[in-house]
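Apart from one protein chain that is not included, each protein chain of the complex appears where it belongs.
Entry: chain A
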Amino acid sequence: MNTGRMATAFPAVHRRRPPVVAAIFSTPDEELERRGLSLRRTAAGLDIEALNSVFFRAGFPRRDPVKIRRALENSPSMVWLADGSSGRPVAFARAAGDGVFNAVVWDVAVDPDFQGLGLGKAVMERLVEDLRSGGVCNIALYAEPKVVGFYRPLGFAADPDGIKGMVYARKQPPPLPPGVMEGRKRK
């Protein structure tokens, strides 16, 4: 697995093996249908304001809908559940990556009125399966402390072999090197 690190050799000892059987979801597609929920895998029919509202009520900050739309356009993998009657999103997850080696899952959210029903698990299991069947094996995410336990039974492990998730935290960007003027291409 290639991570954002300076070159070191990486070991190949398997600690846990991924399942090799065909995907069986905790809540099958038919059951979701029976509950009046519609499984979607593209942004077609996805109301951005409704999604923003789900994010907000699930505890995310409100974000610029133009940027949300751009993020959706550049997240080739997504799974969401639409409420049958209104078509509004009630559970959502997306992933961005290079389509071959790495994917990172973002914006996993369930409408608080629909939490506790296994819908977060439903979208995540399908997202992972979609990525795997596309050949992507390195699937990563960032989990707040209170949801690490949600991801573990889905097959996710925190800090495998000491690998740490890190985020750029400075307020100012790094400086340009001395003598470099912004915008000048080398001749």
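Here is the rule we go by: contacts are C-beta pairs under 8 Å (C-beta built on N, C-alpha and C of every residue); 3 or more make two chains touch, one makes a residue touch a chain; residues count from 1.
We take it that contacts and distances are computed from a predicted model.
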Absent chain [UniProt protein name; select from "Eukaryotic translation initiation factor 3 subunit I", "aralkylamine N-acetyltransferase", "Proteasome subunit alpha type" or "Glycerol-3-phosphate phosphatase"]: "aralkylamine N-acetyltransferase"
From A:G59, A:G116 or A:P177, residue that would touch the chain that is not displayed: A:P177
Positions on chain A where the hidden chain makes contact: 1-18, 61-64, 66-68, 70-71, 73-75, 94, 96-104, 106, 128, 137-145, 148, 151, 154-186
